[in-house]
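Removed from the display is one protein chain of the complex; every other protein chain stays in position.
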Amino acid sequence: MSAASTDEPVQPAASPEQAPIAPQARGPGMWATVAALLRKELLVELRTLESVPGMSLFAVTTFVVFHFALNQNTVSGDEAAGILWVTLLFAAMLGVNRLFVADQDQGGFDAFLLAPVDRTAMLLAKALALFAYLAVLELIAVPAFGLLLLAPPLSQTLPDLLLVLVLADIGIAAIGTLVAALAVQTRARDLLGPLLALPLLVPVVIGAARASSPLLVLAHPAGVGGPPIRWLATLALYDLVFGLIAYAVFDFLLED
Amino acid sequence: MSRTLPLKHGRGLRPLSIATLVAIPIALVLVFFYAPIEAEEGFLQKIFYLHVPLAIVTLCGFVIGGLLAIVHLRTRDRQWDLRSYVAIHMSLIFGVGTLITGSIWARGSWGHWWVWSEPTLVSFLIVILLYATYQPLRFAIEDPERQARYASVFAIVAGAFVPMNFLAVRLSTAYLHPRVLGSSSNLPPKMAFTFLVSLVAISLLFATLCSYELTAKRTRMLLKARSRTLGFR
Partner (left out) sequence: MIELEGLVRRYGEREALSDVSLSLHAGQTLVVFGPNGAGKTTLLRILSTLLRPHSGGVTVLGYSLPDEAWAVRGRVGLLGHEPLLYRELTARENLRFHARLHGVGEERVEELLAAVALTDRADEPLKTLSRGMVQRAAVARATLHDPELLLLDEPRANLDPAARELVEPLIGPGTDPARPRTRVISSHDPAGGLAEADLVLGLRGGVPVLLSEAADVSRAQIAELYR
């Protein structure tokens, strides 16, 4: 229950908005807040089904388009990695565009900003939600890709591919959330989102495509090699750097 | 009544301009008459003295823009946002110059206007595409305070992106050719000296142009503020 006492001494103005953990006198802690926000996010998405079905359908349709555009029945190696990642990236943009729209239009920001919670919780919750949407997207799109376009069977390299997917998704989620928050309050939000996000995500495309490419080739008798460590390391470095930066700057996007 | 507005903002302008006007001709003389003609590429190689300094100054400009943006967010003083804006704006222009000179050089050296095998060029393309959204982003936000804040967030993210991007592109470029375009190590002393002078000249040019733009903007703002207090519209 919210406390009624006014016995807090006047705290020095140490700009708590900039401190990573704001000294909250009452109100839930960071993880409880993230959980509450995430729950709300997923509930709204389940109710409206605005993001995930669209993203997944877009991906599958794009594979079909690629078949006709390339005039090929199957692809493998670099080509396969390229098609897969471009499609996933563009599908992710659809999710990014939608991420904050409900909050912007229905006053969700205000409600959150009035609560005695650490504002960075919104970044974490939204990024986790976006990660979840990407995961569902990939659950549908990757098998579809394997079915429609991929020459070698997926099953042989699934664990390695999963690792690449997870690392890339973290980067997309972090940058996607940041860009979505930037773009949603501007006039041309649907356009600016992808325009901002795509260049920023080029290193993720590089890392993910280069890492997946050897996983998507027809196997040698000795078995398929794992993804080159350098690309996994690049993805991990990107995730770390931009995760931290997003964490540091996000608050400034929320306040007024 | 004073005759002129006190030139608080333009004070550094004159020495900077003079320094630039001195440095550029010196650099030009060195490039055309002092530096030896490179054995493999011939005369065209001299564009290296323009292209690489432009590249270095552009990258530093973007990173500086990000640093200025950090100061803006910490101090909430809009002057820093103005400086950040000018730095990024000027770097974008210099960056386009980098791309153009790089393209000319590629055409001269390898016969193509664009080469994917040169990581610097490729990284630049991506960085320019990113920063090209800076101004549209600003103009899409009406509230000036929010505009400055969001622009600063962008400048910080993009500034961190520049080195990250270089790393990723460098790693991904298969070195089919030796990197003649970008390497500035192992230069014979005459070329190294010319390069250094060119770098100084381009840096001064950047600083001077930024100073001009800053002064012009501030003066315009001052004028607007004064005319408002006097009651003009």
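We call the chains A and B, going by the order they appear; numbering starts again at 1 in every chain.
The criterion applied here is as follows: a residue touches a chain if its C-beta (ideal position, glycine included) is under 8 Å from a C-beta of that chain, and two chains touch if they have at least 3 such contacts.
In this text the structure is predicted, and so the values were computed from the model without any measurement.
Trainee: Over the full complex, note down every shown chain the hidden chain is touching.
Mentor: Hidden chain, whole complex, touched shown chains: A, B.
Trainee: Which one, A:95, A:108, A:214 or A:243, makes contact with the chain that was left out?
Mentor: Answering carefully, the residue with contact to the hidden chain is A:108.
Trainee: Thinking of the whole complex, not just what is shown, which of A:27, A:77 or A:228 touches the missing chain?
Mentor: Looking across A:27, A:77 or A:228, the contact with the absent chain belongs to A:27.
Trainee: Please identify, in ascending order, the residues of chain A that touch the omitted chain?
Mentor: Spelled out for chain A, the touching residues are 1-2, 4, 6, 8, 10-11, 13, 15-17, 22-28, 32-33, 35-37, 39-40, 43-44, 47-48, 102, 106-108, 110-117, 255-256.
Trainee: Can you list, in ascending order, the chain B residues touching the missing chain?
Mentor: Interface residues of chain B facing the absent chain: 142-145, 228.
Definition applied: only the chains that are shown with their structure count from here on.
Trainee: From the mean C-alpha coordinate of chain A to that of chain B, what's the distance rounded to whole Å?
Mentor: 32
Trainee: Write out the stretch or stretches of chain B touching chain A in their complex.
Mentor: Residue positions touching the partner: 73-74, 126-127, 129-130, 133, 136-137, 140-142, 146, 149-150, 152-154, 156-158, 160-161, 164-165, 167-169, 171-172.
Trainee: Sort out for me which residues of chain A touch chain B in the complex.
Mentor: Per the stated touch rule, the residues are 18, 175, 178, 182, 185-188, 192, 195-196, 199-200, 202-203, 206-207, 210, 230-231, 234, 237-238, 241-242, 245-246, 248-249, 252-253, 256.
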